[in-house]
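Each remark here refers to the structure printed beneath this line.
Note that this complex is displayed minus one protein chain, with the remaining chains in position.
Up next, subunit A:
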Amino acid sequence: MFLKAYVSSCGWLMEVKESDKNLRNKTNSSQRKQNKRKEIKREKRREEKRRKRQLRNRNPSRRREREMSVETERSSTESEVSGLDYEETALTLRLPGGTSRVAGSEPDRKRGFSETVELGLGSGAPVGTRGVGSTDDQSDESPESQASVAEKPPAPKARVVGWPPVRSFRKNVMKSCKLVKVAVDGAPYLRKVDLEAYTGYHQLLTALQEMFSCFTIRNYPDEERKLVDPVNGTEYVPTYEDKEGDWMLVGDVPWKMFVESCKRVRLMKSSEAVNLAPRAQHS
């Protein structure tokens, strides 16, 4: 029960088995009445959402003129986005905090805790309109272009709505394509996280912290990051297996490189982590 409450309070959905318990089988007439009431409530809520979505989607021409600045976008739309499109985050294993990414130049940009827990989509920029699918696919485009801007010298053209012509369904599916397993030494269960959902290590660690519910992040002066279980003081070091099969410390390489090469993540007890490659010396 606790788990369920925790899960719903963080806007999570776990794997199928947990959520099976949420499915109700309504068969008798009193439940049918309940259905009807819920249907009306649901319809009202959807209307509200649609209205808010329409307000948010106003004026796509503004989008074309807008500066490619993810920061200002996000700050202006954060409040609109919070709590809406709840179904988007709820239906996948992506974490709250949305799918936005910034250019690879700022992997460690610190974000407030509230930003990461928010049940929203990050840069829900004013886009064209929602046909079939959610607005999230549009919001994802500009931060991604931001990321590629950092690598390509000529500035790209301003984004347009609905181009390239890929359906929202497909865009939404392909967004979560960097799922990696996360295991914690001593915990009996595994989780999967979508690395594409984060913009940097701090976000990832915050998410891990929430996911396994018992850690707090402790930052060491030399930028080492550890997760600590406050109950028994055990320190865990986040490690990952890369494409070559080597186990490395999380945080060693630039974020994008990490996302590219990480195959799975393991929160290793500090005592066992001594065999890993030592941290690269900072010049």
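In this section, a contact is a pair of C-beta atoms (placed from the backbone, for glycine too) under 8 Å apart; a residue touches a chain by one contact, two chains touch by 3 or more; residues count from 1.
Following the convention adopted for this analysis, contacts and distances are computed from a predicted model.
Enquirer: The complex lacks one chain in this depiction; which UniProt name from "2-oxoisovalerate dehydrogenase subunit alpha", "Nuclear pore complex protein Nup85", "Transport inhibitor response 1-like protein" or "Cytochrome b-245 light chain" does that chain carry?
Expert: "Transport inhibitor response 1-like protein"
Enquirer: Of A:Leu179, A:Met211 or A:Val228, which sits in contact with the chain we cannot see?
Expert: Of the candidates A:Leu179, A:Met211 or A:Val228, A:Leu179 is in touch with the missing chain.
Enquirer: Pick out the residues on subunit A that sit against the missing chain.
Expert: Where subunit A meets the chain not shown: residues 8, 13, 15-16, 19-20, 22-26, 35, 38-39, 42, 45-46, 50, 53-55, 57-60, 86-87, 90-92, 127-134, 137-138, 141, 144-145, 148, 152, 156-157, 159-171, 173-174, 176-177, 179, 181, 183, 189-190.
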